[in-house]
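With one protein chain held back, the other chains of the complex are shown just where they sit.
In order of appearance the chains are A and B, and numbering begins at 1 in each one.
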Amino acid sequence: MLEVPYVTSYLTEHFADDSFQTLEGYERRGGYAGLRQALEQEPEAVAALVKEAGLQGRGGAGFLAGMKWGFMPKETDQPKYLVCNADESEPGSFKDRILMERGPHQMLEGILIAAWATGADKTFVYVRGEYAFAAERMERAIAEAYERGLLGEKVLGKSFRHDVVLMRGAGAYICGEETGLLESLEGKKGQPRKKPPFPAQYGAFGMPTTVNNVETFSHVPHIVNNGADWFRGFGTEKSPGTTLFGVSGQVQRPGLYELPLGTPLDEIVYEHAGGPLEGRQVKGVIPGGMSMPILPASMLDVPMANEFLRERKTMLGTGGIMVMDDTTCMVRASCVISYFFRDESCGQCTQCREGTGWTHKIIERIERGAGREQDLGILEDIAGKMEGQTICAFADAAAWPIQGMLRHFREDFVEHVRLGKCPFTQSFEL
Amino acid sequence: MVISDATRTAIEQEIAKYPLARGALLPALHHVHAEHGHVSRDCAAELAEIFEIRPIDVLEVVSFYNMFYDTPQPRHHAYVCTNLPCSLRGARGLLRQLEAHLGIRAGEATPDGRIALGHEECLGACAYAPMMRVDDQYHEDLDVEKAKSVLDALD
Partner (left out) sequence: MPRITVDGKIIEVPAGRTILQALDDTGLLMNGVDVPHYCWHPKLSIDGSCRLCQVEVEGMPKLQIACNIPVQDGMAVRTDTERVRQAREGVMELLLVNHPLDCPICDQAGECKLQDYAFEYGVDSSRSQEPRRALEKRKDLGPTILLDQERCILCRRCVRFCDEVPATGEIRVMGRGDRSVIDIQDGYPLENDYSMNVADICPAGALTTKDFRFKIRVWFLEDVPGVCTGCSNGCNLHLGVANNKVQRYVPRRNDSVNETWICDAGRMSYQRIGAGDRLSEAQVRSGGSQGTGRLETVGIVAALEQAAQKLRRVVDSRGADSVVALASPHAGNEDLFTLRRFCDALGVGASGVAVVRGDSDALLVKAEKAANAEGARRLGFGDPSDVLDRIRGGQAAAAVVLGHDLLDPSFLGATDVLAGLDTLIVLDTHQSSLDRVADVLIPVRHPAEKNATLTNSAGRVQRVQPAVEPAWEAWTDGEVIAKLGALLDLDGFDGSWEPREVSKALSQELPAFAGVHLGGVGDQGLSLQGAAEGSDPETGGASA
């Protein structure tokens, strides 16, 4: 399905035009001008520009892209790789899919500029296995690029070679974790690696590697074309640029909204997405993909940028905004959430493997009406034991939603225990 | 030989793209699934030979990923996303209706080997819920009738 964002900006303004997906159509709209410009500059200068622009990674962690590029060794005999993380599997997120389906060349241009800036020889685009259509669109764009000399031995005639290989995943959320992706890329189970070593030293196939998200790459051509100041004109001081917010759940207009970072959450939910469904009130909103702690309706007056969201004990994540209204049982929602994390844990670390299983079983038992008072304390305790102590952040991502729910919707849980059943007769079916 | 010559050629082409041959294992598994729908013991042994690893190494990888199977599969997989945004918009009720329509439970296959019905985690179509993935295709903005007709149209 080819969907167009409701609100567009520089990333998605041409998405309604199908021809934008072709090389010809993309160039007609100014595509690959940024690459041509970048190739005239020193790689270090391009990297410095992106760093100065303050582009944060859009894959959920928010790490400065320019800084990450700087970790790649400058002088080395080893091949250097880029990886485009197109494994988008965070529940509530669907922006990368649309960026690939409707703007494949934009992403490809960003990859090529990044390759020039870091000296990378090859890029692996790792697309989640279920995104068959997006993968097909990317393959087509890659083929066009090769045909036109934008990829291969001499990119645009320069003595700069770059290749792009697209690989499909096969259905495992954890392959969206940087090093889990690298393991999967190498043909193994996608179990994240312990760090050190870090990907810039030991990455794909043991070589220096930088992993960036689809959207992160997509911003790059615009930064090169228009400069750091221009980019900083969008968003906040600490979080410049736009992002694609994906709104879903119990709202009038679920969809994609390309807005500057820092746009208030309530503005997105009530104005852009039209607010709750007829006759209902918003109860809670998960602001950044399902790993991020939920906010109650009373706390939605927060700019959507990490520096503000952190104060409310949540984060931007992937900007997947999920709206729940007052018919929704938060215990039931927690069942869905904890089931997901139990299913997707790779199983390596004790706390994650056992913690995701145990918390899911407890929450499910509470929903069934067999909860005990002490269960809530146990849930908080387990979540605390999962945080910050594992090979990767998946255990944190599994713990945070539970902490958020108990922080803001404890009454829902207490009622289940008190009544011995779920009191939300109108809630979505489980 | 279980793996056809055509698929073997495709696998060799994939291997050429990666610095280490094993990088092509997931692409090879996709090719094998396209041909056979699953990885049998014999298939695992043949892949092991191609990649110079052990059969259990192949099966270990198969066991980790949702889209790979080690038992014969029906012709079609129909998975309704039941993650949070989709559940908020009635995905699970839809799944129940489809169960009734096909006469099977989620996780089972129709006796004629036509369709396996199941549920999946977030498929990246949250604003277009409820939705389902049928093989390589997404069917979004579903209602019960639409979903039923998609299934009925499968051979």
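Please note the rule applied: contacts are C-beta pairs under 8 Å (C-beta built on N, C-alpha and C of every residue); 3 or more make two chains touch, one makes a residue touch a chain.
This is a predicted model, so every value here is computed, not measured.
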For the chain not shown, which residue from A:D17, A:E139, A:E354 or A:E415 touches it across the whole complex?
A:E354
Selected residue (touches chain absent from view) among A:Q56, A:T123 or A:T390:
A:T390
Missing-chain contact, candidates A:V251, A:I362 or A:C422, resolves to A:I362
In the full complex, chain A touches the hidden chain through residues 172, 189, 194, 196, 342-351, 353-358, 361-362, 365, 374, 378, 382, 385, 388-391
Take the complete complex as the reference. Which residues in chain B touch the chain that isn't displayed?
41, 54-57, 59-60, 63-64
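Criterion: only the chains that are shown with their structure count from here on.
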Quick check: how many Å separate the C-alpha centres of chain A and chain B?
24
Partner chain B, residues of chain A touching it in the complex:
1, 3, 79, 88-94, 96-97, 128-133, 165, 167-173, 184-190, 205, 207, 246-250, 254-256, 286, 290, 320, 322-324, 328, 333, 336-337, 340, 343-344, 346, 428-430
Contacting residues of chain B [partner chain A, same complex]:
17-20, 22-27, 29-30, 51, 60-61, 64-68, 82-85, 87-90, 92-93, 96, 120-129, 133, 136-138, 140
